[in-house]
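For this view, one protein chain was removed and the others were kept in their places.
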Amino acid sequence: MNTLRADAAVAWAIARKDALAELRGRQAVGSTLFFAALVLLLFGFALGPDSRRLTEAAPGLLWLAIVFGGLLTVARLHQLEADDDALEELARYPIERRAIYAGKALAGLGAMLVLGGVLLPVVAILYGIDLAGAWPALVATLLLGAIGFAAVGTFYAGVTVRMRAREVMLPLLMLPVIAPLLLAAVKATSAALGGDPFGELGAWLQLLAGFDVVMLVAGAATYGYLLEE
Amino acid sequence: MPVRLLGIIGLVGVVAATIFGLFVVPPDGNQGDAQRIMYPHVASAWLAYGSFGVTALAGIGYLWKRDLRLDAVAVSGAEIGVMFTAFAIWGGMMWGRPVWGVFWQWEDPRLTTTALLLALYVGYLLFRRLTDDPARRAARAAVVGVVAAIDIPIVHFSVEWWRGLHQGPTIGSPDRILNPSAPLQFVIALVSMVAAFTVVWLYLMIRRYQLARIEWQIEEHGRLGRISAARRAASVAVGGSAEEGAR
Partner (left out) sequence: MPQTTIYAAPRSAGPQTPPPAVATVELARLFGRSAALAGVSLRVESGRTIALLGPNGAGKTTLLRILATAIRPSFGTAAVAGFDVAAAPELVRPQVAYLSHATGLYDDLTAEENLRFAATMLGRADGPDATRMALDEVGLATVARDRVRGFSAGMRRRLALGRLLLSRTPLVLLDEPHAALDAEGMRLVDRLMARWRDAGVTVLVASHQAERVTRQADGWARLDGGLLLEVGGEGVSAITATRSAPPLRAPAAVHR
């Protein structure tokens, strides 16, 4: 359909714009990555020094670090629009609301993939994980998890962008919703790293995919209401 | 006063069902007396979820009709629902302790999902508190409520899967296997408690809605009043300047 292609063009333009702004935004991106890596380090202090325990807990710790870094990331992407009231300007263009959502979620996805991609080797080093052979499964898990987080995060960042106490409201609203994603992503990562002894990897990836689809549809359908004043 | 009557019926019903459940029904074959807490626990759990459904549906209704009365229903559902949720969790823990040996069992999808439901409720209510403009609050809260409601079945499903695929040792089986000694009385106790709780819930909802309605009417009156005051002030000014000669 013609409008679908127009939506895609709009979404892509928005994602590109965000990516450009992010990359030029000096230290913001790097700071978030460093923070997430720091969190992983701190987990080591909290749960160590028994390496075996850390290795067992590694999938969970990895995804927790991704979640924490992700919260900062999605908040930042919406803050781009808060400067100079650009969000209002964006909302006034004759474009579909769902295209705006798609664009911002796409930018979020990119940022989350970068985050995950950086943290994976950090986890491997700090917690003694052997990644060999698990790559396809890990990439799939990371991708599906990032999509879900971006879908939910973009929505809630839109909810909280101009609120009082938004720094605490974003995680407060978002984390309960993200619980199934966290659960499934950790289980899938665990299975992938362990060689999938029980054949459960497929099931968890399916759950992630289902979550992603539902949240993307919900976000796209409701984002327009968040732009109202 | 039909609403007050509803409240009285509800209260009497709860007391009656409690007496029945505590003293008349024989203890469960498997769990003994500990099982009795199931009656109010299940009743409040069902209402906890139902209430959130009401909030979500009322929110959708608001987005469709833009009638703030629907928003009043939504907030009523959330405030009443959060109470029932807290009680359901407490009941679940009280039930769990003698049966599992622990207060919390991660693999019980009902308990963990209900805990998340509580978090979603609290988030919704806090969110409402931080937004001032009524129309804006109603629209945004509706959206937050709907997305939260969509999440609940996903959470339940995934926790169930979590349990199902997990092969490690468990402290106690999360399933509270029941073996009712007198099945008919068991059913009566459960149904009567659920019915009584539902009546209480309905009563509380109506009262809360009435309160919200009054608040809204006061607010509305104030808003219209401010507009009329502005107009009166201006018409005095226009009357004055008109005397200076029209253009």
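We call the chains A and B, going by the order they appear; numbering starts again at 1 in every chain.
Here is the rule we use: a contact is a pair of C-beta atoms (placed from the backbone, for glycine too) under 8 Å apart; a residue touches a chain by one contact, two chains touch by 3 or more.
For clarity, every value in this text was computed on a predicted model and none was experimentally measured.
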Inset, instruction - Would you indicate which residue among B:R4, B:R97, B:R129 or B:R226 is in contact with the undisplayed chain? - result: B:R226
Legend entry - Where the missing chain touches chain B, by residue: 65-69, 132-135, 220, 222-224, 226-228, 230-231, 233-235, 237-239, 241, 247
Inset, instruction - Since one chain isn't shown, list which residues of chain A touch it in the complete complex. - result: 6, 9-10, 13, 17, 20-21, 24-25, 80, 83-86, 88-95, 228-229
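Quick note on the criterion: only the chains that are shown with their structure count from here on.
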Inset, instruction - Take the average of all CA coordinates in chain A, do the same for chain B, and state the distance between these two points in whole angstrom. - result: 30
Legend entry - Residues of chain A touching chain B in the complex: 155, 159, 163-165, 169, 172-173, 175-177, 179-180, 183-184, 187, 198, 200, 203-204, 207, 210-211, 214-215, 218-219, 222, 225-226, 228-229
Inset, instruction - Would you tell me which residues of chain B are touching chain A in their complex? - result: 63, 116, 119-120, 123, 126-127, 130-131, 136, 139-140, 142-144, 146-148, 150-151, 154-155, 157-159, 161-162, 165, 167
